[in-house]
Structure formats: C-alpha cells, structure tokens
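All protein chains but one are shown in place.
What follows is subunit A.
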Amino acid sequence: MLGLGVDRLRADMNRLLAILFHQGVLDEQFLQLQQLQDESSPNFVFEVVTIYFRESEKLLRILRDNLSDREFSDYAKMGIHLNQFLGSSSSIGAKRVRNVCVAFRTASEQNNRLGCLRALELLEHEYCFLKNKLYELFQLEQQRSMAAGVRYPAQH
C-alpha cells in the first residue's frame, strides 16, 4: 500500500518531467542538476532552484520598474540584467525563460520600449509557469521521500 504510493508518486514526477521536457520548459541541463544531487547534498536541486527564484524575482522587479518609467533610457544596463537572467536560466535548464530573455535582449539593444514591454509580459508569464511546475515537482518529491521514509523506519 505504502509501496504503491512511492511508486505512483515517482511515476507522477516522471510524467511531469516528461511533459516539461516535451513542452521545452526544461532542457537536459535540469537533468545535470539532478545528477549532482546525492546523499552528500540531498537537497541540491531545491537549493539551486530556490536561489534562482530569488534572483529572478529581483531582476523581474528591476525590469518592471525600468519599463514603468516612461523616461527610462538606460538600455545598456537593462541588457546587463537580461544577460544575468539569461545565464542563470540557462544554468538550471529553464529553456523557455531563457529564450524569452534572448528576444527581450534583442528588443533592448534596439531601444525598442514597446518590444521590451511585450517581452517582459511574456517573460513574467513563462517564469510564473515554470515556478508553479517546479513547485509541483518539489511537492511530489517531498511526498515521495516521506512515503519512502515510512516504509523504511528511521533508525536512532
């Protein structure tokens, strides 16, 4: 009964991951992240993704503030922020977010405010979607490890 729970949860996780890969939300870099997780660093993926969320939301706020200001003109600075976002998204395998950053960067290089605004909306949407899916994944993982923990009682 509990055994089935663990297996079913693992199947759910794999299915979710497969969908995310298929949709291009994640790429094989995310698998690299998972491979770096082991007993010596059992929460590695969660830790990295948590840092990513924190950094990303900071950057999104800056970008939103910049573009809310009609007088804004420092597109070079914006390009630097976008490069950071692009780099970190690439590092965790967030493919779709990364691709929107590329388009956004092109618009900012052209000082195209309208283009930037559209890209920002798309970026916020993709980021939101990614965050929700990753949280779903982490919840499944947590449930799975709890279920597995019950099956093998902890030793004190």
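Assume contacts are C-beta pairs under 8 Å (C-beta built on N, C-alpha and C of every residue); 3 or more make two chains touch, one makes a residue touch a chain; residues count from 1.
One rule holds in what follows: contacts and distances are computed from a predicted model.
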{"item": "Chain not displayed: protein name in its UniProt record (\"Lipoyl synthase, mitochondrial\", \"Sorting nexin 2A\", \"Dynamin-binding protein\" or \"Response regulatory domain-containing protein\")", "value": "\"Response regulatory domain-containing protein\""}
{"item": "Identified contact with the non-displayed chain, of A:A11, A:L36 or A:M146", "value": "A:L36"}
{"item": "Residue in contact with the excluded chain [from A:A11, A:I51 or A:M146]", "value": "A:I51"}
{"item": "Missing-chain contacts mapped onto subunit A", "value": "29, 32, 35-36, 38, 40-41, 44, 47-48, 51-52, 55, 80, 83-84, 86-88, 90-93, 156"}
